[in-house]
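Take a look at the structure set out below.
Note that one protein chain of the assembly has been removed; the remaining protein chains are unaltered in position.
Just so it is clear, A and B label the chains in written order, and each chain counts residues from 1 on its own.
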Amino acid sequence: MDFLTIIDYIGTFAFAISGIRLASAKRFDWFGAYVVGFVTAVGGGTIRDLMLDIPPFWMLQADYLIVTASALGFVIVFGKYVIRLNNTFFIFDAIGLGLFTVVGIEKSITHGYPMWVGLIMGTMTGAAGGVIRDTLINEVPLIFRKEIYALACVLGGLCYYLCMYLGVTETLTQIIAAVAVIIARILAVKYGISLPNLKGENQNT
Amino acid sequence: MDFLTIIDYIGTFAFAISGIRLASAKRFDWFGAYVVGFVTAVGGGTIRDLMLDIPPFWMLQADYLIVTASALGFVIVFGKYVIRLNNTFFIFDAIGLGLFTVVGIEKSITHGYPMWVGLIMGTMTGAAGGVIRDTLINEVPLIFRKEIYALACVLGGLCYYLCMYLGVTETLTQIIAAVAVIIARILAVKYGISLPNLKGENQNT
Partner (left out) sequence: MDFLTIIDYIGTFAFAISGIRLASAKRFDWFGAYVVGFVTAVGGGTIRDLMLDIPPFWMLQADYLIVTASALGFVIVFGKYVIRLNNTFFIFDAIGLGLFTVVGIEKSITHGYPMWVGLIMGTMTGAAGGVIRDTLINEVPLIFRKEIYALACVLGGLCYYLCMYLGVTETLTQIIAAVAVIIARILAVKYGISLPNLKGENQNT
């Protein structure tokens, strides 16, 4: 089990925890919480794979199901203490976001798509799971209103292509891009950086 | 028209009715109710087929559109009496759930996927349509909170693979698995069996 795989599991675990916790707050049963956790973790990558016309990555190995099951077990057993671990999960989530973004970009490049598609696929891999999660629990997606989240993926993606352009080796490129996402995300939360919102009109079309 | 086809139509009809009734309660117009009914009936199978990278089954024959139209006509004409038929529809729904689960598992096996993918595909075929339905009518998905529903599909799927392992003939395997789903579902509703839910935390991540 190499380093990347471990990071992948950590990211999956963190994403699953966030889904399971929000589902719990809505009184979902264990099965519902498991589904929401799983969808949060693999939803973005699944949409990406469908658009790239390749089999969804989690259908090729059962690991993601097992990691999600561990996350559910963790919340069931340590539920009361999970809240205190907020900072830990935030870091895990940021690490997962960075890794997922890089994975999404690489898959796009492998399939011959240009940079802007890679940016979208990277961002979608990182952020779409959370959007599906919020839709399932019937809430307005958080990431569209709070601190910079999906934009951190875009920034990381730009670093990725900048490194490629400068001829940086692939491994270093991956690390730089993922770290860029993580740092952007940490700074955004630490300093409460969010994008401006549009003046709400009260009128619907 | 063989026996399996008739069961398939009955299941589609029952699923469509459930979508149309919930859409009606939200004051959707006829077209909206039709769409919600159709999506409830074919949504799970459509996601399955997209993931298996085969054409959505309902695009190959118009039958599912026609069955949904019959369901809409039925609700329009017999609306007042539909409520009294709750028990009948519950049985239809359970039968559809059993059949859809078996269809999902078989398609997975045909495409060479392992057991755990088959369990997911079977469950998704049976239960995902209802989740999309609840999302469209802007409600928290029922199946994540009420009596055992998706888990009945998982149980039926386990029976399926157990029969396969024991060398039971294919037809008998299908019947046993479908009946297991139906019985699990009936017992769950009769005795109000539901999974525990997680203690809701009031704090969101």
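Here is the rule we go by: a contact is a pair of C-beta atoms (placed from the backbone, for glycine too) under 8 Å apart; a residue touches a chain by one contact, two chains touch by 3 or more.
Predicted, not measured: the structure shown is a model, and the values here were computed from it.
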The one of A:Ala69, A:Val117 or A:Val168 in touch with the missing chain is A:Val117
Of A:Ile10, A:Ala62, A:Ile76 or A:Ile143, the residue that touches the missing chain is A:Ile143
Among the options B:Leu136, B:Leu151, B:Val181 or B:Leu198, the absent chain makes contact with B:Leu136
Those residues of subunit A that touch the unshown chain are 50-51, 53, 113-114, 116-117, 120, 131, 135, 138-141, 143-145, 148, 150-151, 194-205
Residue list for subunit B contacting the dropped chain reads 18, 20-33, 35-36, 46, 50, 53, 55-56, 59, 62, 65, 75-76, 79-80, 82-83, 86, 89-90, 93, 135-138, 142
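The working rule: only the chains that are shown with their structure count from here on.
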Rounded to the nearest Å, the gap between Cα centres of subunit A and subunit B is 29
